[in-house]
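I am attaching a structure below and will ask some questions about it afterwards.
As you look at this complex, bear in mind that one protein chain is not there, while each of the others sits in place.
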Amino acid sequence: MRKLKVAAALGLAAVGVAALGLATAAFAQGASERVRKINLYTWPQAALPQSYQASQLIAQQWRQLGLDVEVKPLQRQAQTQLIWFSRDKWDATMWRMVGRPERSDPDEFLYSLYHSSYAEKGYNFIGYINPEYDKLAEKQRTQLDRDERRKTAFAMQEIINRDQPQAFLVHPKYPLAFNKAVFKEDTVVNQSGIGIRNIWTFLKIEPLGAQKDLIINSNETINATNPLYIGGAVDSWVTDLIWDRVMRIGPDGMPQPWAAESVSWADDKTVDVKLRAGMKWHDGKPVTVEDVIFSFEAPAGDKAPMYKPFVTDIAKIEKTGDLGLRFTLKQPNTTFLTASLAKINLIPKHIWEPVLKDLAGKPETAEQLKEVSWIGSGPFKMVRWKPTEEILLERNGEHFAAPKIERWIMRIVPNAEATLGMLKRGELNFIGIFGGDPEVLVKFAKENPDIAIRSEVDIGFEYVAFNNRRPPFDDVAFRRALSLAIDRRLMVSAAWQDYAIPANSHVSPVLTFWHDPAVDQLKTGIAEAKKILKDAGYRVVGGKLYYPVGKQEKLTTE
Amino acid sequence: MAERAEPVLPVRTGWPLLAVLRRMAAMPLRDPFAFTGLLIYVLFVLVALFADQLAPTDPLEILFTKAGKLAANVPPSLDFPLGTTNLGRDIYAQLVHGTRSALAVGLSAAIIVAIVGTVVGLVAGYFGGMVDAVLMRIADMALSLPFLPFVIVLTGFLGASTSNIVLAVALLLWPNSARVIRSQVLTLRERAYVEAARVTGASSWRILFVHIAPNILPLSFVYAAIAIGWAIITEASVSFLGFGDSESVSWGYMLQDAFSSQALSRGQYAWFVPPGVCIILVVVAGFFISRGYEEVFMPRLRGR
Partner (left out) sequence: MKLVLERFTHNALALLAVTTILFFMFRLMPGTPLAAFINENLNADQQQAMLEQFGLDRPMWQQYFIYLGNLVQGEFGLSFFQRRPVLDILLEVLPNSLILTLASLIIAYIFGVLAGAWLAWKRGSWIERVAVPAVLATRAAPEFWIGMVLLALLSFNAGWFPSGGASSPGLAYTNNWQRIASWDYLHHLALPVLTLALYLQGLPLLLMRSNMLEVMHEEFVTMARMKGFSEWRIVINHAARNALLPVVTAFALGVGLSMGGNVVIETVFSWPGIGRLLVQAVSVHDYPLAQGAFLMIALVLALMNFVADLLYMVLDPRVSHGRKG
């Protein structure tokens, strides 16, 4: 009812203003077109309260520029359908990129988000096309010299800051918690940009007393525990622990040798790896060079589509000794260590070769194979898995980095209230993700001195994506103005309740080496935004925003 | 057979429409249950009508303190009788404006259920034969759909709008009333006065709507009153599960918001208790009214 009334009032107002606008416009320097209504898509409040709140605040600020803005919450499916699969049909949407250990190398965001080759189908769904940027994106991949590559990364961040193809809002800060009466506090490891929920913590955390199990929560079901398939966000928490990799992203965000004693570049297309001696699969058989080669060749076919992109750059792999092997790449690729060596799970050839042979010629891929085998060589072994309840791993005492805890148990707890209740009762002693209001968790820890909180700024970020293909967002001035109109401090305080820091770069400030501090100085404010629009020829007549003279568009807001 | 202090007007003769209506209107005065129920309804209707005056704050407006900070989790005070949510919304305003969406959902579902159920029941009962068989098979089909799961699937996939929820509820509830009305019609059409009308050459439709329909009006009313409650609870449940219309403030929306924003852990009873109490009141009012009418018009249906 209220909506109807508002709509009616708006309608009346629109008629009035339109009449006024027409009259004034006729007196002004020739006719120009009014900027049409902008739909700002967002998630329903129930799904992501912070983003929803942010979209409401942003709409308020944009309206001050003379724009008509409607906030439209869409369920996930509908939003994906529109934003991802109908790329020319929308104007602006709330969006987020999440942090993952392998995103500690800035390449994934630097390249995929804005490279024109990804505009039609990939991550560049906003349709940002800039040949200058493309060149730099390709260049940084070939730069083995870190300092040189850093310069390129800075240049790229500055281009994005100048063009504002979207408005970055914040890098969220996720508070996580553990019980310090159960675990020695200083054995918990913070991974930069990820937080304390990481493999380094699970390896090094030390129990203080009789409770030797780490019990962590997850708010979603684990979809797959398959070394060749990731079905959901939490799946990798488990696969990380069961299967080793040649390298791992360290707590500092840099790849370090893991199942290898050394990894080195022979030249810009050749990587030499020397494996660790004495590694064993969980079934007791030794880990061999053949196993490692097999692990990288297996996804190259069409049986593990999810991992295939990480091995397509490999031209060949040769055995160079009992523990040595050499990767030759098709082209220089500095991200190979992070994107391939630290990504591909090592799997036993004696188990998977027959399985993949059996699949040959069939439409199924290895992704559909459930529970073929949980034999890895990692620091934990799978004991049992009940998808809707819990997953239980136990320590692999023979591992070169054997964990201190006896068992690693993940409980599926979809709601935040229950999560806190369980933490209180000791049914959980580690919060790996918290779906509720972060403030409540922090307050809870204050009242329960056994609970310790750690928060870390995320590698990922939240932003408003602009559709660069469509007017008015095809105009840099317009995009800049809309971005500057958003008060980032308000975003942090009123939407993310201070559990975030303002963002203006696709490289998070936690990646201290790669983040360009120069772009942090984004001066926001309605006045500034209005000035940009005015300078670009936009006019405000009767409170409504008009295009510069001559600019026309035939689009309609859907 | 039925023991009861008040005299029961048996459904023996055909009542003219006006008499039925007059009786229906007078009834609450004689039954304390129905009277209480109606009183609750009147109260909520008044709240819905004057929501803008009772709570001038927009329930979705993001509120700030004088210092420019988000007015989050403000405890109940004179300004905010029930406090604010963790994202700075006025809970009292949401509660008051939620009355509108509750009544809109409840009444629209009730009207559809009453109309569809009555028409189907009348037609099936009076004409019998193939028409009856087909209509009743459709009713069976609708009854074998699990209620809440069906609404969830429908709104989850078709989109979370209030009208989809109303549609789903109506789709599943009409068969109950249609069945009962049909059996009532079956007995009515054998009555002498209907026979008399038939002999004098009245058309089937005339007999149906002029002679029979008024008699089953109280029944339609009973089922409509029950449907109001069902629709409101269903909307609340669906909203609670996160499939609700995120643009309209309803009590279910408030409870979902409170639960996922952890009002329980924070002890914000003023946030999650009042919407629940309001739902109970409205739904129970429907029960009271339907009970009151059953006691008077259909003694044999009590307690079902």
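Each chain gets a letter, A and B, in the order it is written, and its residues are counted from 1.
We take it that contacts are C-beta pairs under 8 Å (C-beta built on N, C-alpha and C of every residue); 3 or more make two chains touch, one makes a residue touch a chain.
Note that the structure is a prediction, hence the values are computed from the model and not measured.
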Cross-chain touch to the chain not pictured, restricted to A:N223, A:T328 or A:S493, is A:N223
Residue of A:K308, A:H350 or A:R470 in touch with the missing chain, whole complex considered
A:K308
Who touches the missing chain here, A:S112, A:Q256 or A:S493?
A:S112
For the full complex, which residue in A:G122, A:G321, A:P354 or A:P517 touches the chain that was left out?
A:G122
May I ask you to list the residues on subunit B that touch the chain which is not drawn?
1-3, 33, 137, 140-141, 143-150, 152-154, 156-159, 229, 233, 236-237, 240-243, 252, 255, 259, 264-265, 272-273, 275-276, 279-281, 283-284, 286-288, 291, 302-304
Tell me, which residues in subunit A touch the chain that this view leaves out?
76-78, 80-81, 84-85, 112, 118, 121-123, 213, 215, 220-221, 223-224, 226, 229, 231-232, 302, 305-306, 308-309, 363-364, 367-370, 384, 386-390, 392, 407, 409, 411-415, 417-418, 420-422, 424-425, 427-428
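As a working rule, only the chains that are shown with their structure count from here on.
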Provide the residue numbers of subunit B that touch subunit A in the complex, in ascending order.
60, 62, 64, 69-70, 72, 86-88, 97, 100, 104, 156-157, 159-160, 239, 242, 244, 246-248, 256-257, 259-262, 264-266
For the complex, give me every residue of subunit A touching subunit B.
1-3, 44-47, 49, 52-53, 56-57, 60, 73, 75, 77-78, 415-417, 420, 435-437, 439-440, 443-444, 493-494, 497
